[in-house]
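With one protein chain held back, the other chains of the complex are shown just where they sit.
Here is chain A:
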Amino acid sequence: MALLEILESTAIVSFITFVYGAAAVLYWADWVFEKPVLSRSATWLMLIGFLGNTAGIVLRWIESHQMGIGRAPFTNLYESLVFFAWTIAILYLVIEKQYKVRSLGAFAAPLAFLALAYAALQNKAIMPLMPALKSNWLIAHVITCFLGYAAFAVAFGLAVIYLIKSRDVGLSWLAGALAGIAAAILTVIFTGYQTDAFWTLAGAGFFIGAGVALGAGFATSAVVNLVKKSDPGGKGRVNKMLPDLGVLDELTYQTILFGFMFLTAGIITGSVWANSAWGRYWSWDPKETWSLITWLIYGAMIHSRLVRGWRGRRTVYLSLFGFGAVLFTYFGVNTLLKGLHSYAT
């Protein structure tokens, strides 16, 4: 117990942020220098990060019990972000072990790092639970939702790799534009957007967002054009290192199926919980609705693979859109829209 008294969960998590950050740098370095030692140490760092992340979550659980208000550590934005990083890490490690796609680490590690970095800005106090949250459904709901989110995050990373490998100019234009819009929304969220001013600023926001999207789209497609010119045959080192398009396509799809199942389970557990807390299993609350929107987009994506000739490109479009919806469900709704989940901010 002596160790417990010295180490605080928040301190561990702050440290782990840098471990994920370092892993990200090593994975990137591996793309550039392609030295096995780099990616191998990156994997080790990722594993250390994951173990530390686990310890942080368990410790926080213990800390809440020591405070006499014992509850699962999944109840506010800080805790959910720490858990989000954890789910990304474990999912990535499993995929790396199973499919040997180390190049994916260059996306998974930074996502885990960003989640924890954003967590560092949140209120870290352990607060007692309000009565509505005191339910056994809490743990099931949070775990299923976040496994879903993490799978979609990893699938997003895979879709980006697909993009790089396919060197598709149109596709990269769209991805750039989407990234631009996402960046604009995230900036708005980070800077603390006021809900009251929404409609007055919506017009301006639309044009700014469109401008940013256009710019980002052009920039990305220009980069892809440049890459194509410098390496016309696709014999370049980076291109060779990346898995085949077929493998990437299948892996993205499998990851999305995994995410879809857990998102379904997340919506269902949330629904059953809402029915026992508020007497309605569905009330079109913005968070609920946005999780449904995400579900519908990925549902459409899964069906799109049944249409002849739609694999690959269109699948990537929809998985990029889907991840945009995931980000909005997770961050956008709490900040921009009002509803039952507002405690999470």
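Note that in this section a contact is a pair of C-beta atoms (placed from the backbone, for glycine too) under 8 Å apart; a residue touches a chain by one contact, two chains touch by 3 or more; residues count from 1.
In this text, contacts and distances are computed from a predicted model.
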**Q.** Listed names "Electron transfer flavoprotein subunit beta", "Cytochrome c biogenesis protein", "TRAP transporter small permease protein" or "Alpha-D-ribose 1-methylphosphonate 5-phosphate C-P lyase", matching UniProt entry of the absent chain
**A.** "Cytochrome c biogenesis protein"
(Q) Among A:40, A:65, A:228 or A:303, which one touches the chain that has been omitted from the display? (A) A:303
Q: For chain A, enumerate the residues touching the unshown chain of the complex.
A: 68-69, 127-132, 134-135, 199, 246-247, 250-251, 254, 257-258, 260-261, 264-265, 268, 271-272, 275-282, 284, 286, 289-290, 292-293, 296-297, 299-300, 303-304, 306-307, 325, 333, 337-338
